[in-house]
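Mind having a look at this structure? Questions to follow.
Yeah, one chain of the complex is gone here, protein chain that is, but the others are all in their spots.
Labels A, B, C, D and E are assigned to the chains in the order they are written; within every chain, residues are numbered from 1.
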Amino acid sequence: MDPVILFFLLGFIAGISRSELRLPPAIYELLSILLLLSIGLKGGIELSRQPLGDVLPQSLGVLIMGFLLPLPVFAALRFVGRLDRANAGSIAGHYGSVSVGTYAVGVAYLASKGVTYEAHLALFLVLLEMPAIVVGILLARGIGRRSDFGRLAHEIFLGKSIVLLLGGLMIGWIAGAEGIAPLEPLFFDAFKGVLALFLLEMGLIAAGQARALRERGPLIIATGLLAPVPLACCGALLGWWFGLSVGGTTLLALLAGSCSYIAAPAAMRIAIPEANPALSLTASLGVTFPFNIFVGIPLYFALATWLYGG
Amino acid sequence: MDPVILFFLLGFIAGISRSELRLPPAIYELLSILLLLSIGLKGGIELSRQPLGDVLPQSLGVLIMGFLLPLPVFAALRFVGRLDRANAGSIAGHYGSVSVGTYAVGVAYLASKGVTYEAHLALFLVLLEMPAIVVGILLARGIGRRSDFGRLAHEIFLGKSIVLLLGGLMIGWIAGAEGIAPLEPLFFDAFKGVLALFLLEMGLIAAGQARALRERGPLIIATGLLAPVPLACCGALLGWWFGLSVGGTTLLALLAGSCSYIAAPAAMRIAIPEANPALSLTASLGVTFPFNIFVGIPLYFALATWLYGG
Amino acid sequence: MDPVILFFLLGFIAGISRSELRLPPAIYELLSILLLLSIGLKGGIELSRQPLGDVLPQSLGVLIMGFLLPLPVFAALRFVGRLDRANAGSIAGHYGSVSVGTYAVGVAYLASKGVTYEAHLALFLVLLEMPAIVVGILLARGIGRRSDFGRLAHEIFLGKSIVLLLGGLMIGWIAGAEGIAPLEPLFFDAFKGVLALFLLEMGLIAAGQARALRERGPLIIATGLLAPVPLACCGALLGWWFGLSVGGTTLLALLAGSCSYIAAPAAMRIAIPEANPALSLTASLGVTFPFNIFVGIPLYFALATWLYGG
Amino acid sequence: MDKDTRKLLTIVTEAALESELAQVIRRLGASGYTIVDARGRGSRGVRDAGWSSSSNIRVEVICDIETATRICEYLRDHYYRNYAMVIYLSDVTVLRPEKF
Amino acid sequence: MDKDTRKLLTIVTEAALESELAQVIRRLGASGYTIVDARGRGSRGVRDAGWSSSSNIRVEVICDIETATRICEYLRDHYYRNYAMVIYLSDVTVLRPEKF
Partner (left out) sequence: MDKDTRKLLTIVTEAALESELAQVIRRLGASGYTIVDARGRGSRGVRDAGWSSSSNIRVEVICDIETATRICEYLRDHYYRNYAMVIYLSDVTVLRPEKF
């Protein structure tokens, strides 16, 4: 098993057994900033190697998927799970959006397997973050109360993760491989170490969420376990339809199956105040994140291989 | 002189001359987390290379030494130093336990000398941290008030340092050298740089403690200067009896002669409230830590070499 | 364009568009500590390679320049800009002193151009930081109120930047190249990555300052744009007179043309309370810093090349 | 020294509301505010600084009684139902009363 | 708005006691608490956030007079002698008094 996942386990066990171990918030900030920039830069460098034109149609397809993914989740929660509209919309938005941490583990997984993937997956990561959040909010609130949509847009498009991912992409794209070379020791060589520390903290956070599972009840557990795979299949099929490589298909499946815990919670708290943030966070961090890095990634990889008759 | 020690001097001088230089607490946290994980990982990798069986008997011996080390310190403080029972027990616990920072400097010292040492010294580091603390508490309080021994156990076994050291050991042991390779840039290559920053902060802290020396009086200075060497001799003899290499013997002596300033203070503050934390901290950080990295390490190395008739 | 400058742009744009992106203060601290130590260490290593004797006369010349640089700035602000004495003195002190961030970008610029420079520029950086601040204070207050000059000296000579730069220089000088080698991964290899993050934060700060430009009015903009080049010329000429290499001349020009935003603001706030800190900070961070890294550095490099008839 | 009494309004709530509250407070006529990062526990469970989005802030506003009432009513109407929030008032003697 | 007066109990003490105090406060009947990291100086000398184990926390508890007294007495009996600790009480007007 990839050691970075062992770090997640370590954090989780420490958290469950109420150890005093805690990463200072400032460090957690630093780690996520480094991850976001590294992923953006890497993607940008790759993009600079190929004509953007080819990427555009696929990007459009990915955007559309981003808008559609929340719908089934919302429907299921609302009519099967009998969840109120606000919470159903909020959770749907979370699951439609993506998790950078999960993506990073996927990248590490492929790397350790020596599997390559397309450059523009990092671009897809950026493209998939926002649409679902918007849809989730509309599902929860209807088209009314347009008033503060300006503030919401600001919240979404100028959120930390988008700015750093997009910024990294741009910089990597402009500077190109040789330009970024001097930055590699911090942003690329240290990447996996940074990811390990990040997952250590994620484990601690997940443990905190897992402890809350009791109160949250079975619906959250069910959501957290059942939502990823179907969503991932949509991603896998799209990747297959695009004719992406096995690695690319795996990552697109992973993106579709992953659940946001940075951008979405922040936006939802402002846009859907009546939704209980604990519900979505517990499902996302307490159930889906661990599920994806332990079960999901290998599963989606197998799925992609199978799609290509591998 | 090893440059990392110069960083300690820099911090110490800056602190003594009341410079504004200060590392934010969050950074100090990050540095110690990195040190603990690096040491754990390195030990774990080495352990994965050899059958654990051979290590067990030695580990047992080390554990026993851990339980015994506080006794002479306690006796000396109580009957020679005429110190009250609570403070004597607390300080004895500090000196019986170990200092990760000191150990790291020792490792760097051996590396710069090109001297190798056994894999399981990192394991000994873990094993030596706890027993002395328990004994120190018992010495201070007697066997009574068992009530909150549960909480104490939690405090000791789930403290930050143990969790990270043990966790690192496990991960390194499971993943092995090739598994950890991608983590090396952050955890191994940067190790000495991290240690340098850590010692810079230690210098600032030590300066703060040293300034308090006046008030604390001669007993603390005497303890800080006289305790390490005899304790280190016990460690050296044990290592020699084990037939450890010169490097391993040096480190075991260093562990025995080092004084805890992370795990012990936290545990003692809860378990022996009536003990004055300033006393033990001043002795540990203001006197013994500097003594060990400047005088102790070379001394114990010479001792080990001499034991092997080198 | 050097990618590190793109990071500044990214931060600046994010800041202007009021993105939520923010680096925790603790991280900003860590980054500046790393930059200061890296620059000091690098300089120290180089110094250890040559007899100090040769450097002394030049150092003296640089010191004298440091004392003189604030005078023209003060005169211009006072009699052309009609600024009150306190603010004129404070700003003059800022411009006479130096900016480590600007220097670091200059070093990166030369490195990417493969241009070498003399070892002792790092020493000049240290020497130029203090004198101008003292002169600026004297200009603002006259020789009166000597009373707290002790405290001021402490403020200046024991400020974070001096201690770390000088400390790094010493350590590098004592330990030499091979001694520092194990520290390189953190302090040298990661240098440019650290600088990139630092500039990201600088961009955010500069944006905040730039937003305040309206209120500050044209005088500040004029100062920020007009001060650097003439000052840089003094530096360039001195470097040329010393017979420094093109790279060294460029950096000395850059130092003279750069404006302090760490040491000076802290000292001025205590020594010239009646001066409005917002004025100097806006000029320094909102105007001069961006001007120097975008326009200044290439300009001063061209100037130096021209001086040597290149 | 010229002193005068004012109301000290303290709000403990979710960090996510910081920028919003800052605007509201100024708009409703207070001359300023002071914010401190906090963590805590209440009816909505533990809120720990461990993870920024789930941490608290503690906001202090010194103002006259009318402004205090205005702010309280605004917060009650807009945030009470959906956000972790605690508000309390006390009397303080301020120096430079003209400032508030 | 329905208001009511309660006691605001403020405790400044060693960071090492945080988890312990959190339990005590709830057990003695307070509905919650707010904690802020602090540094300071007192009879036990300077306590600086520079090094976590030697820093302070500032704990606020809003509760009725009985609970406040209970907590004060408990702290006095258990921590006064051996820990750096300062406690003070003041009266505050709370909104949503039913919460406290």
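Criterion: contacts are C-beta pairs under 8 Å (C-beta built on N, C-alpha and C of every residue); 3 or more make two chains touch, one makes a residue touch a chain.
Please read all numbers here as calculations on a predicted model, not as lab measurements.
All shown chains touched by the missing chain in the whole complex, by label: C, D, E. Among the residues C:2, C:29 or C:184, only C:29 touches the chain that is left out of the figure. As for the chain not pictured, it touches subunit C at residues 22, 25, 28-29, 204-205, 208, 212, 262, 265-266, 269-270, 273-274, 277-278, 281. Counting the whole complex, the residues of subunit D in touch with the unshown chain are 1, 3, 6, 8, 22, 26, 31-37, 62, 90-96, 99.
Residues 10, 12, 36-43, 56, 58, 69, 72-73, 76, 80, 86-90 of subunit E touch the missing chain (whole complex, contact as defined above).
Here is the rule we go by: only the chains that are shown with their structure count from here on.
Counting steps between touching chains, the shortest path from subunit A to subunit E takes 2. Rounded to a whole number, the gap between the C-alpha centres of subunit B and subunit D is 46 angstrom. In subunit E, no position touches at least two other chains.
Residues of subunit A found to touch two or more other chains are 24-26, 29-30, 185, 190, 266. Of all possible chain pairings, those that touch are A-B, A-C, A-D, B-C, B-E, D-E.
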